[in-house]
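Removed: one protein chain of the complex. Kept in place: all other protein chains.
What follows is chain A.
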Amino acid sequence: MLNIEHLTHTYGTGAKAHLALKDITFAVEPGELVSIVGPSGCGKTTLLRTMAGLMRPTGGDLTFLGNEITSVPEGLAMVFQDYRGSLFPWLSVESNVRFPLKRLGLSKADLDARVSESLVAVGLTGFEDRFPFQLSGGMQQRVAIARALAYRPKILLMDEPFASVDAQTREDLEDLVLSVKKKFNMTILFVTHDIDESVYLADRVVVLSKPPTFVVTTLDIPLSDNRDQIETKEDPEFIRLRGEVARLIRHPKSDDVTIPVADVA
């Protein structure tokens, strides 16, 4: 569905050139939840922005549903880490969710149905007339997720969506993502720096290296589909997987790892 092949990106040119993404290859298949995890500063956001068509990478092939990504493709929605900036403060919860649907030319009944269905899915019924500033951070991110759902994307990109909420809310929102995935059979690409989160949510984890970034490995997560914040995280298999991901991030096994200068000295 989404194919990334030998993606590279260099910021700047000449002597100031900075190779951020060295060689990224992976794919996301329909109905999958793939999480991308890597050390901070490894270019996760750059990677996601190129896939969303918000910026062009300097090299590599990106296709979505067989078409090359040159601008934001149809059928894609994105949930940002900064929900505060991403929600429109002058619009009520309901109007925020309705925002992207206007240009789709839906009938009024269709529109209303989509909006209410999405708000039900994220547990925000009864909050339609509130404004973003009247909601907690977790609830604001729920609005952003509802808005993305109402748009009915074929793929949902999530850029460290829960990095700015407290731990308890974070767990609730992770479970919300899993329930939404099941309910709408949604394909999701989830970027995070949290190893537990990446394993808990995913069918597959793409592990990235430090910059210049390459894919260290892609790990299948053979945990059951019914995941639970307590039981799944106690499962020896989960513990083994999170350990493996952590080790891969720290000590990537690859021939073309350039040894940082500091380590040589």
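We take it that contacts are C-beta pairs under 8 Å (C-beta built on N, C-alpha and C of every residue); 3 or more make two chains touch, one makes a residue touch a chain; residues count from 1.
Basically, contacts and distances are computed from a predicted model.
Chemist: Not counting the visible chains, the remaining one has a UniProt entry; which protein name from "DsbE family thiol:disulfide interchange protein", "NitT/TauT family transport system permease protein", "SiaC family regulatory phosphoprotein domain-containing protein" or "Peptidase family M48" does it give?
Modeler: Missing chain, UniProt protein name: "NitT/TauT family transport system permease protein".
Chemist: Given that one chain is not shown, which residue among A:151, A:190, A:214 or A:238 touches it?
Modeler: A:151
Chemist: Check the options A:4, A:78 or A:189 and report the residue that touches the missing chain.
Modeler: A:78
Chemist: If the hidden chain were put back, which residues of chain A would touch it?
Modeler: Given the touch definition above, chain A has residues 52, 54, 72, 74, 76-78, 80, 82, 85-86, 88-90, 99-100, 103, 131-133, 151 touching the missing chain.
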